[in-house]
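Left out: one protein chain. Kept in place: all the others.
Letters are used for the chains, namely A, B and C, taken in the order the chains are written, and counting of residues starts over at 1 for each.
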Amino acid sequence: MHRLVTLTRDPIFDSAYISQRSMSATMGAAVSFSGVVRGHENGEAITAIEYEANEPMALHQFDILLDLIEEQWPMIETVRIVHRLGKVPVGEPSLWLEIIAPHRAEAFASGQFLIDEMKKSVPIWKKMIG
Amino acid sequence: MHRLVTLTRDPIFDSAYISQRSMSATMGAAVSFSGVVRGHENGEAITAIEYEANEPMALHQFDILLDLIEEQWPMIETVRIVHRLGKVPVGEPSLWLEIIAPHRAEAFASGQFLIDEMKKSVPIWKKMIG
Amino acid sequence: MTIRVQFWSYFKDLSGCAETTEQLPPGATIDQLLKNLYARFPKLSAMQNSTLIAVGLEYQGRSYLLNEGDEVSLFPPVQGG
Partner (left out) sequence: MTIRVQFWSYFKDLSGCAETTEQLPPGATIDQLLKNLYARFPKLSAMQNSTLIAVGLEYQGRSYLLNEGDEVSLFPPVQGG
């Protein structure tokens, strides 16, 4: 399984990531997800979220999750994850990910698994900016 | 809910669709799916799939599914669907769709629902090209 | 009454045509239409149990009462995506 995990302070241009996609002829499904900063958090208006990460540990914990994905869905060809750090303004993605798999079921299931699990184990925190 | 349903004989450039995305500040999740023609179908090597549609009925049946989505997930802001018709070579998308929702759970669930249901009710057929 | 019938996907190959018309008495159902069509196009009758039927843009069942001017589509299970 190809793994690309990126933590970056630059804006996430998901269309650029998608135009770089490569799939072999046995792959039939690509699911991608963009998590975008919303204008309200817990009922309060915000202008941005500032993301902080324990970077080496975050990369390692993503790798542990990718091991689990590889075990559970061995046919997945590629998982790409980009998490932005620092100040992310409302309307911009903080997270982008993509799964390439033979069939849609495993792409959807593993994508949801990855997001659910990263929110438990990958050391990234947010701070609302009013 | 914004609905954009397109049947086209042109190639699907999903990165172009994604760069045209617009989301309001209450939306936090965009899930997109590309279904790509694979090099084998039922164990036989193919070079392309030719898609045929009953176009007016297909557009209407997509609309019925979008009504169901709107009812079940009223917070969804936008659903875009593009289905390519005619000959689609191996490695190129035949279907692209995107759901924009406040949270990821409804975006993932409705995207899967849409694909599962369209495969039952939207009058599009394929013919393998060897 | 005259009912126009369109065939889709490999049903065109089985019937040998993309569309045809049938003359039916007033009050006829899709079931009667199908009986007539199966007499004319025997290869289609082999697909009876996997035939989808629409009138205009809507799916309909075999007991649907046909009306003058109805356009019927017959096709195999759909396979989009």
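The definition used in the following text is that a contact is a pair of C-beta atoms (placed from the backbone, for glycine too) under 8 Å apart; a residue touches a chain by one contact, two chains touch by 3 or more.
Note that this is a predicted model, so its numbers are computed, not measured.
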Legend entry - Partner chains on view for the chain not depicted: A
Inset, instruction - Can you work out which residue in A:Pro11, A:Pro56 or A:Pro89 touches the chain that's missing from view? - result: A:Pro56
Inset, instruction - Decide which residue listed in A:Ser32, A:Thr78 or A:Ser94 touches the omitted chain of the complex. - result: A:Ser94
Legend entry - Touching residues (missing chain, whole complex) on subunit A: 35, 51-54, 56-58, 60-61, 83, 94-95, 115, 118-127
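Everything below uses one rule, namely that only the chains that are shown with their structure count from here on.
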Inset, instruction - List the centre-to-centre spacing of subunit A and subunit B in whole Å, with centres computed as mean CA coordinates. - result: 22
Inset, instruction - Could you put a whole-Å number on the gap between the CA centroids of subunit B and subunit C? - result: 28
Legend entry - subunit A, residues touching no fewer than two other chains: none
